[in-house]
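Selected chains only, in their assembly positions.
Chain lettering (A and B) follows the sequence in which the chains are written, and residue indices restart at 1 in each chain.
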Amino acid sequence: MQNELINEGLTLMLAGMGTVFVFLTVLVIAMTLMSRLVSRFQPAKGAANAGDDEIAAIAAAITEHRRQ
Amino acid sequence: MELITEIWQGSGLYQMSGGQAVMLLICLLLLYLGIVKKFEPLLLVTIGFGGLLSNIPGVEIATGDGLLHLFYVVGITTGAFPLIIFMGVGAMTDFGPLLANPRTLFLGAAAQFGIFATLLGALGLTYLGWADFSLREAAAIGIIGGADGPTAIYVAGKLAPDLLGAIAVAAYSYMALVPLIQPPIMKALTTEAERKIEMVQLREVSKTERVLFPIVLLLLVALVLPSAAPLIGMLAFGNLMRECGVVDRLSDTTQNALINIVTIFLGLAVGSKLSAEQFLDVNTLFILGLGIVAFSIGTASGVLMGKLMNRFSKQAINPLIGAAGVSAVPMAARVANKVGLDANPHNILLMHAMGPNVAGVIGSAVAAGIMIMFTS
């Protein structure tokens, strides 16, 4: 019976690591495909608007204070 | 006179058992680690204080109609608290580095080996007759190696509620000890040259990719491994709120008021499992021992996978970032960065290590799903 427990553990380990790798491999493929599709349909917009975001955030914060 | 006797017999000093006294000391130690040593204070302070409350003799706090027992029943047995925390983690996590370099998911996968090796270790102890862990209990212990608090609490709540206190304490303590546990293992398994490898700067990730990622992640879980859907789903939901840009007020509340409120109640609820009967058991020692084994094996397998990928990859990969695959976000990524800097002062690995780091969160949620499916 104890041996059976170890066997179950080994099975779970194999199945577990297997599924983790299969799942993450599929995820890598899906992410890569997604990135290619996105970059095809939407040429590089860049993330250069970080500065704007920050200004918008501060403006929003001030508005928030005024509103309260 | 009779009155004084009654008050005396109602006092804690009279009613306290030795076990409760020991538990009070252990909980004070947890508070010390959280407050003075700054080990995962959000959880160790709340768990530690919850533990103090739970070991006060003669009053229902962690049992019956007591408040902490109420929190436990409402939030842990239903899984609600860890899942809401996971939603908050999703709302606070930037998956950009992972999207910029999806291959780092493999590092997050490899590091989950610590989980399963520890599961086997726990069963081995049973085989040797030293302990008496069931498969469900062994699985819950293994998940400590996931280095992810809410996942560990969620799984323990489902599979081994009796061990929840020890598992949560082990998980958070070792997450805090990552800067001590990991570096020796990382250095032993890598050469100086490997540690010096610099990596090319990550590409920028567009907003569209960020918005699509949580949806793609959820759909893959739905198709491949439904039993991981509660954990991964709430993580993805939090991240979608963060990235979609149209529900910022929900995202802000999730990252602040909501996760803070649930953290307080979760910590107290976990503390309610630190009663002397449940915690002062040889099993707790085994769990603490297995937990550190889990962290070490996870670190090692992440680093070894990093070496392997570096050999077969076109772009150089510094194997140190593999250690970040255990999760313990963002501590493990910082450790990888620091060990890299020690070898090469111009080597900024932080953003590269964030990829495997968040991959480790997904990886252990997937492992949790498998364990729940297999043992239910």
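Going forward, a contact is a pair of C-beta atoms (placed from the backbone, for glycine too) under 8 Å apart; a residue touches a chain by one contact, two chains touch by 3 or more.
Model, not experiment: these values are computed from the prediction.
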item	value
Formula of the whole complex, where the shown chains each stand for all their copies	A x3, B x3
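Operating definition for what follows: only the chains that are shown with their structure count from here on.
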item	value
Where chain A and chain B are represented by their mean Cα positions, the distance between them in whole Å	18
Footprint of chain A on chain B - complex, ascending	98-99, 102-103, 105-106, 108-109, 112-113, 115-117, 119-120, 123-124, 126-127, 135, 138-139, 204-209, 212-213, 216-217, 220-221, 224-225, 359, 362-363, 366-367, 370-371, 374-375
Chain B partner contacts - residues on chain A that touch it in the complex	2-3, 5-6, 8-10, 12-13, 15-17, 19-28, 30-32, 34-35, 38-39, 42, 44-47
